[in-house]
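The other protein chains are all here in position, but one chain of the complex has been omitted.
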Amino acid sequence: MSIFIDNDTRLVVQGITGRDGSFHTGQMMEYGTQVVAGVTPGKGGQIFEGPNGETVPIFNAMDEAVAQTGANTSVVYVPPAFASDAILEAVDSGVSLVVAITEGVPVLDMARAHAFAGDRGVRILGPNCPGLLSPGKSKVGILPAQIVTEGPIGVVSRSGTLTYEAVFQLTSVGLGQTTCVGIGGDPLIGTNFIDCLEAFEADPETAAVVMIGEIGGTDEQEAAAYVQANMSKPVVGFIAGQTAPPGRQMGHAGAIISGSAGTAEEKMKAFQDNGIAVAQRPADIVGLIQDTLA
Amino acid sequence: MSIFIDNDTRLVVQGITGRDGSFHTGQMMEYGTQVVAGVTPGKGGQIFEGPNGETVPIFNAMDEAVAQTGANTSVVYVPPAFASDAILEAVDSGVSLVVAITEGVPVLDMARAHAFAGDRGVRILGPNCPGLLSPGKSKVGILPAQIVTEGPIGVVSRSGTLTYEAVFQLTSVGLGQTTCVGIGGDPLIGTNFIDCLEAFEADPETAAVVMIGEIGGTDEQEAAAYVQANMSKPVVGFIAGQTAPPGRQMGHAGAIISGSAGTAEEKMKAFQDNGIAVAQRPADIVGLIQDTLA
Amino acid sequence: MDIHEYQAKERFALAGIPVPPGRIATTADEAEAIANEYGCAVMVKAQVHSGGRGKAGGVKYCNDASEAREHASNILGMDINGLTVEKVLVTPAEDIETEAYVGVLIDRKNQAATFMVSPDGGMDIEEVAASTPDRIRKLSVDPRYGLLPHQALWLANFLYDDPALIKQASKVVAQLYDSFVNSGASMTEINPLITTPDGEVKAIDAKMTIDGNELFRRPDVAGMRDLAAEPASETKAREAGLSYVKLDGNVGCCVNGAGLAMATMDLVKYYGGEPANFLDIGGSSNPDKVVSALEIITSDPNVKAILFNIFGGITRCDDVANGIVEATKRIDIEPPIVIRLTGTNEDLGLQILEEAGFSAYTSMDDVVEKAVELAKG
Partner (left out) sequence: MDIHEYQAKERFALAGIPVPPGRIATTADEAEAIANEYGCAVMVKAQVHSGGRGKAGGVKYCNDASEAREHASNILGMDINGLTVEKVLVTPAEDIETEAYVGVLIDRKNQAATFMVSPDGGMDIEEVAASTPDRIRKLSVDPRYGLLPHQALWLANFLYDDPALIKQASKVVAQLYDSFVNSGASMTEINPLITTPDGEVKAIDAKMTIDGNELFRRPDVAGMRDLAAEPASETKAREAGLSYVKLDGNVGCCVNGAGLAMATMDLVKYYGGEPANFLDIGGSSNPDKVVSALEIITSDPNVKAILFNIFGGITRCDDVANGIVEATKRIDIEPPIVIRLTGTNEDLGLQILEEAGFSAYTSMDDVVEKAVELAKG
């Protein structure tokens, strides 16, 4: 099992003819993801050629792509100026999951998009996220396939390369993953820690969860309370940004300490207070996970 | 029993200090309606004096009025320019029924207001309606109390004085009413025939229903199909506007035949096809109702 | 409130919709001069608040200015569905490759502004809807979000296959929605939306109806009302705060309430007469309103009898009776007047009326029968 995506995931790529879109479509197909359609307005009728010569039909609009291919998931590589429009289109098209990779989407655009998705019961992952990967089943987004392997650990993170770091270490010691989810570094994200924890808790193949947070907001604090109240599976946590100064955005739009709120210290304390083992260094994650499984 | 309002109705009057608002507040209090509050921004703290010296506190805002008086219903006498704002405020305040008397509210304002009420599960009656009256229990709006009496007939109508006509005739022969509802003459109304029919069907004291429609739209046609499919109680119908020319607005903003759609003929046929006895003249309504009850 | 084609095009242009240039002429000389300036083939188009202008001969293609003069001369003063043409629009004739339809109206069921588009433009959209409903695509705009870009594209995708045309059309669709909202419209349409041989998308005809309830906050749109394009009696009624629609019969009707007014007209017909008008005087007992109503009704030379049908509800019958008596004292009325008055304080009201010499009734059927009989005279 896995969460959010699996062997039944039928993916449509929005912005398939763009630089990032075409590159990552090839990568996803290579991994075995069922990429069933692409969408680029004005390029309907063209064909995307996969790395092994497979072809993917391109449509002008999401509704056509979904109607003609039975796609159930979309991934958005559309540039920021048009990304929220593409997300709204995807939400309206009948897919149940929209993975928004694009970085730099105006936050007020996303406020509207999240409301729109909420009205329709469609899950958005991201934006500004690396997507997700269920090893051996499906990869949607930009997570590097080489670092993952099948196994019992669920990984959820606000960060990209820091996740790779953690996953790579897990894989190195033979601890595979059910699903690795990057929820994104923006202030307003569609799927948060709690959504993922809930799904991991319900997933019979997930035995333990790694949760990687960072400064800014209170998502980790709320997730910690959720873990305490609702989870039977062990959770190991890490927080990036102990040395970040207040009031400065650390790369991610959401990684900012506002006044005295959203510090790494406060998040680590929330983890500890709620029974989550806290890794001081990324290198400690593997050991803590091994402890929980011992 | 009755529908929508009864002895438990606790009413707040929005625009209580205006000409219409103050006059009709007096009329409602005279009838016995529990008017528990008034709202006029900037006049909070003042007092409205009822016809028999009773006092009603005035508040600046709906939230205060509801919090301090436990009001559950509001009636809006606010001028058209501010009416939709007042309706949104009422919907947001915790009351479950908002009766919008105001005529002349822009239709796009109401599109938004109806969506807002839909999001919150609050019923709007109107706008541009005479309100409703449950004889012996409560009167909300401008229906003349003198013409009603308690009894087993439910009355629902798009019109004002035409309803009085019908109700007066019923009362004259001793056929009292459970509730008389004027749903309003605007194109976009919050409560339609079907909502009222459903409520009358569920109301144990209602034995038969009079439904008074007019040209424009397809509400009557849909109501007719609803009656056929869902109602056990007899319904007598009347449609005004057989002689109305197409494309001209007959007083009510909603009373207009568009192209060939929304004619009286088509509505009367829909009534007949769905087992609703159709009165050719207002004077025939009483006889048809007596037949159904015989 | 209806506005003319040229005014609707002004609203469209404000929103950025491509419309051909055009100017208004009220004489054949002006039309010729405008056509001369354009120096190309032009269309001369009657500006009246009526559909079917083309069928009535109110829209003509003119090869040159002298033809424009000739056609304008014929069209100006022409009667189209009872309306006299006072103005023509002179506009360069366009090369037309395809004709599509794009319209927006308020949909009662979805409680929202709703688009209807069809690749089959240039014809009556109701006919298209009836005969080939699959040639129409509809979309209701959620008022909470407005028209979203992918929705505009979805509508445009239904009209064209060429990406360049789709792009232009989706822009026009979005602009039309803006124009609809910013004009306070209840209906607007582009029919046809054309494509030209060189791949341009343009609105060459335009219709718009304004929601009268919007006018108080849109003085620019309110200023577009063309008093010359409506009967003087309707102008007067509006200014007096009355709802009035002129009809062809001879029984003048004066009623309180729109539904009761329609039912009264219907009953006139039921008893073999023909109503001369719809008129709702509202709930007031104010003699001024009654005076205005009587002036409007009697300005129609067809009227042979005047029928009041008043239901006294919140307003008491004696007040209403006094208002009527007072008003009829102020003006001379030739046709006979019969009055039905019922409701609160009915007896008192009837007494006042009878003392003033009116035929007063309490039954709607009786008074209507009497009025029909008097009108047949």
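Letters A, B and C mark the chains as written, and numbering starts fresh at 1 in each.
In the analysis below, a contact is a pair of C-beta atoms (placed from the backbone, for glycine too) under 8 Å apart; a residue touches a chain by one contact, two chains touch by 3 or more.
Everything quoted here is computed from the prediction, not taken from an experiment.
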From A:T163, A:T191, A:T206 or A:N274, residue that would touch the chain that is not displayed: A:T163
Residue, one of A:L11, A:V36, A:L175 or A:I212, that touches the chain absent here: A:I212
Residue among A:G50, A:P80, A:P152 or A:G287 that touches the chain left out of view: A:P80
In chain C, positions touching the absent partner: 144-145
Touching residues (missing chain, whole complex) on chain B: 41-44, 60-64, 82, 85-86, 88-89, 92, 112, 116
Where the unshown chain meets chain A, residue by residue: 23-24, 27, 80-81, 104-108, 110-112, 114-115, 142-144, 146-147, 157-165, 168, 185, 187-188, 212, 214-215, 217-219, 222, 238, 240-245, 248-255, 259-261, 264, 280-283
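Quick note on the criterion: only the chains that are shown with their structure count from here on.
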Topology of the chain contact graph, where touching chains are joined (line, ring, star, complete, other): line
Length of the line joining the C-alpha centres of chain B and chain C, rounded to whole Å: 28
CA centroid of chain A to CA centroid of chain C, Å: 55
Gap in Å, rounded to a whole number, between the CA centres of chain B and chain A: 51
Chain A residues counted as touching two or more neighbouring chains: none
Residues of chain C whose C-beta touches two or more other chains: none
